Each structure stands twice: as structure tokens, then as C-alpha cells.
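Every protein chain but one is kept in place in this view of the complex.
The chains carry the letters A and B, assigned in the order they are written, with residues numbered from 1 in each.
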Amino acid sequence: MKVGALSRDEAQLRMAASGLALQIPPITVRVRSPLRFLAEQMRDLYCDYELADAGEFADVDIRMLRVREIRKWVHPEVQFIVDGTTPFDPFPLAQALPMFEWGLNWVFAHRMHSYLLLHAAVVERDEQALVLPAWPGSGKSTLAASLSCRGWRYLSDEFGAIALDDAQVLPFARPAALKNESIDVMRAFAPEAFIGEVFPETRKGTVAHFRVPTQSILRGRAPARVAAIVFPDFNAGAPVSLVTLGKATAFLKLAGNAFNYEVVGERGFRAVSALVRRADSCVLRYGDLASAHAAIDDVMRKAHGQK
Amino acid sequence: MSVDLRGPAAATTLVEAIRNPSSLVRLDATSWEGVLSCARRNAVLAYLGERAWSQGVIDELPEVPRDSLLSARVSAARLAQLARWELDRARRVLHAVEIPMIALKGVAYLLRGMPHAATRLLSDIDIMVPRSSLAEAEKLLHAAGWRATNLDPYDQRYYRQWSHEIPPLQYPGRILALDVHHTICPPVSRLRPDPEAFWAASEAHGDSGVRVLSPVDSVLHAAVHLFFDSDFDGRFRDLVDLHELLAAFSADDAFWHDLVSRAREQGLGRPLYYALQALSRVLGTPIPTATSREALGFRPPLPVALWMNRTLAEVLAPIDPQRWPPAHRGRLWLLYVRSHWLRMPAHLLVPHLVRKSLRKGRQYSADV
Partner (left out) sequence: MVTTKSAIGWRLPAGQRLLFEDFDDGIVMFDALVGATHLLNASAAETLAIVEDAPGLATAEIHRRLLERLGLPESALPLPALEELLWRLEDLNLVCTVAA
């Protein structure tokens, strides 16, 4: 049964009691919270995801609870609790959703060492995956979100989960966190896309979440071979340019940007090698989405032609 | 099945799984979730994986829990690798001027090749140098790049004046801190073991020149560290260490006798008594009857002993991750007080505690 099949009341009741258990391949995440507005926001963003029974095994169990202290009545706060600990300082109560999303990212990055976790957005078309590593100002989330509105399958906004045996990338598809200007850019580019509530003044500026397109979820959890690694570099109004990267350079950039390269050790070294050997790497400087998409088409055509 | 009942049962299942890893094979999905969560909260997830692996049951476990155990082992193994590196870097600096070093606790277990050593979630490595060399060691390490961790002036004074230690050192860009000691107990405390005796009994390890405490002294150090450190959160992990140390050393017949007489000689009988009590109650660690009987001689007055043993067994049992807010606050505070009593002269204790409690920020940090 999908989350969207729950009524508003059912979602709120469930989350407040035994929890809303979301299947977000490769994991199941259970969220318990008395916060009714949070249940509603999650129902919107995760409507296409399958529910697990609250009693089934959950890889991650999260509670979002109000902070119970006298002075918190004036500035109410929410905390993120996993395995009986709070890894972060509390957030303002209204920012429960961004906190949940960032918190889950943190948990995933710290636990999933059966994969090499690149810090990257990933999309796929014609069984060729495109990895978009994250840098400040890269615009990778907006790029990935926009590509998924133009026929690409959305695999992830944050994690390039690379299988250690064959270096294929697996999906971990969750809402993309759009920040500041990208929110309007995305609305203009794809008015049909669902973007959730806007949260001003979070630690990372203004944030809103792009819902993963239904098509991407329906296309399932199949892994994909990485055909291209494109390091995006957004500069408003700048002309588009593609610069090929040497493989050793690409190796170091990719490894340096991964969440757990050092933890995974030798197997990570081999996986990154396989990735940069197999895929074309380049830096894409762009100032608008349409030009970036066209340049990416070129990259993928070239990558496909060589296989 | 109610989610909230998972908590207390999980702690029991965890202890049973540690003692008897084949019990993991029969767990259902709910119990698995509870055990993994509890193990994570108590920083023994990698250790649980090691237990399952060493008893040959890891391949019989369902895929998802098995992956969690293996992922945890990978994380911990990386920290172990970093610990060896940090020790190597410190050794280069100190051995260049012939300052001898004894590796303590986690990094010592690694040097000894103990099976549980690479499952610990280290945040620092501990070494001991002679007291007369402490100032020079600090100077050399500083010159080589280490920096005192960013403490406010009060903490710096606490370290230097009250506890006669240097603050933990951090090499910029590296994850583990380096803690340089000159004795095994906080120097300002009512326990005064003689560092000379520990140096005399220490063993050279391999050809690196780094030394480790003798088996008996390792156990006593672990017992002291368990009870006379000020932070009681997550002590189940330390109890597991003690359990493993005893398992490793108890094959030697003389060990138990030497343990008691060394404790008596160094005035460490009280921590040893509590350690054996807690091990027996929480983990069911096998302890020879003769040793238990002898350790009774180190017991405090009976009412204190009864209260302490009960409290310690509760405090050192695995923390229940499902319980929110976390339990034990009151008891923890009491024990915190007691442990500080042992660390500081009474007239200094109260102002220090008041300051510490005012400054206390994040109390519960993640240990995934």
C-alpha cells in the first residue's frame, strides 16, 4: 500500500502511534512523531512510496519529538532521535521536515559501508547512469531534479551508492533539497513538478523539497552502469563549457568527495578506479538549465558511442 | 507487536547474543531490530559482529542484519587503522629522544592482537610516558604539529593543575586525539598506584619499542578507568573490554592470584571488587570462586556495597535506546558525584561540579 493511499488523519495517527514505515530502497525507515504537520508534509513528499507494516524490520528508526523544556515554549524546538541519541542540536519546530531529511542523510552516510557512498546526485537514461558530484555551488540537486522532469530516472539527490563488487550505482531516491534561488528556477523550468513547503532561515538558507517523480519510482530500484561523471559548476548567466578531466584527476576528486571512501578502504579504491576507467569525466560550467541539459546530452552521446 | 516493548527485551537479547552468538540465528525481525539498535546505542555493534564471526554463525544470519554487522566492523576497523597510525606518529617523535611509551587501553589491545580490539569505536588513543618526561613530550609533540584540543581556559587549568595531566592533543586533519598520561589514575585522586611498578612490569611489544601494561595491570587499569572516569554514559562497552581481557588472560593459572595481590599492593582493590561484581551480574563473566572470595576483602561497608553494586549493575547494563528521555539521569548524577569525589579534594569538588553542569551542552552524542 502506498503512503498516498492513507488519508490525512490515518497518516497522522499512524505516525503518532506505531510510526510511518517507509520503504525507501535499499532501506526501510520508520518515523514516529506526534507532529501532525510533519505527517502531512511527509504524506505529500512520499506519496508514491510503499508502506511497510510498523512491526516489520526497519533499518532506521527515527523519532521527531518536541523538546520538553520550559524555555522552549517561546521558541519551540524539535529534536531528531535515532537509537536513543540526538546527533544534532534541536531545530526550530517548524523545520521538522528539513531536519528529518538531513538527519536521515547523516544516518545513511554513517552506516551503509557495504557501498561506496559518493556525495553526488545520480540520474539514469537508457541504462546509462550520470553521476553529478556535489560541491558548493554545483547546483547538482537542481540539475538532477530538472533532468528527472525530462525523461531521466532519478536515482538520488545526495548519494551515489556504488556496489563494491561491480561498481554499479544503486538508487536511494529521496526528495531533493532545493535551496534559495534554485526553488524558483525549478518552478519556472518544470511547473508540473511538485515542490513542498518552503522553509526560510534554515541553517542552509531557504529550503524546499522536490518530490521524486512518480515515473522514477515506478521504474524501480535497478542499479545502473555509470557512463559519465560530470562535475557541475553553476554560475548564473555564464556560457556553457565542458572540460574533459584526466582519469587520475577524476579519481582524486571523486574519492575526496565521497562520504566513506576512507572507511571502505581497498575496495573503495578499486571501485573508484573502475568508475573512472569506465566513465567519461568532465567539468560542466553552466549558467542555465537548458544549456546544461544540451551539454549533458552531448556527453552521454559520446559516452554511449564508445561502449 | 508493540514497538515500545522492544527496548528492555533488546538489552537482554543483546547480552545473551554476546555470551552466546548462536542465539542470533533464531531471532525474528522485531528482535533483530531491537538488538541492532541496542548494540549501536552501546557502541558494541561491531563487537557483536566479531562475536558472530568468531563463533562461525555470521553466514547463517539474514542478509540485512549481517550487512549491518559487517558495515559496523568496517567502520571500526578503519578507526583501528587510524589508531595504529596515530601511535606510529607519536612513537616517531618520542623515540627520537628516547622517551619510552606504554600504549594504554584500545590501542594496547590492538598491539596485543586481541580479537575485540578492532571493534572499538575509538575517539582517541592513550599513551603513558614517565612523569619526568611529560613536559618534554608535550613540547616535542607540539613542535611536530599536534595541538591542544580547543578548550576554554577553565578546562586547561583543570587538566594542568587539578588533574596534573596535559589536555588531549589533536593533529590537525586527523580524526583521533592523542591523550598523553603519566599514571594510570587521575593523579589528583585518592587512588595512588605507583607508576614505577607499572613501568617495571610492562612488556615490550614487537620491535616497535612501544610497551604495553602487563596482563594484570591491563585489567586493573581497565577497572579503574571504568569506575573513576567522570562520564558514565556508554560504559557497557568498557565492561565488555574487561570481559574480553579476562577471557584472554585467564588461561594462565597464576593470573587470578596475581590480579588480587597486585590490586592489594597498589591499593586498587576497591575498583577490582566492583569490576568483578559488575562483570558477574551483567555479563555472567566466569570468575573463580577463590578470587571472588578474596575480592570481598576489598569491599566497602555493606550498605554502601549493596547500593553501589545494584546501581552499577543498572548503570553498566546496556542502555535502552527506546527509552526517551533516557533513563539513569539521577543515578548517573550520583555516581558522577562519587567518581569526582575520588578525583578531587572535597572542597574543590562542589564548585567544579556546579560549573560543569552549567556548561553542559549536548549530553547525548551519537555513537552509530
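Just so we're on the same page, a contact is a pair of C-beta atoms (placed from the backbone, for glycine too) under 8 Å apart; a residue touches a chain by one contact, two chains touch by 3 or more.
The model shown is predicted, which means the values in this text are computed figures rather than measured ones.
Novice: Would you indicate which residue among A:233, A:262 or A:288 is in contact with the undisplayed chain?
Specialist: Here the residue in touch with the unshown chain is A:262.
Novice: Applying the definition given at the start, please give the residues of chain B touching the unseen chain.
Specialist: 78, 81-82, 85, 88
Novice: Please identify, in ascending order, the residues of chain A that touch the omitted chain?
Specialist: 246-249, 251-252, 255, 261-262, 265-266, 269-270, 273, 276
We take it that only the chains that are shown with their structure count from here on.
Novice: How big is the gap, in whole Å, between where the Cα atoms of chain A centre and where those of chain B centre?
Specialist: It comes to 37 Å between the two C-alpha centres.
Novice: Along chain A, where are the residues that touch chain B in the complex?
Specialist: So the residues of chain A in touch with chain B come to 18-19, 30, 32, 54-59, 61, 63, 65, 68, 81-87, 89, 107, 110-114, 262-265.
Novice: Would you mind writing out the residues of chain B in touch with chain A in their complex?
Specialist: 1-3, 29-30, 32-33, 37, 40-41, 64, 67-68, 70-72, 74-75, 77-78, 81, 319-326, 362, 364-368
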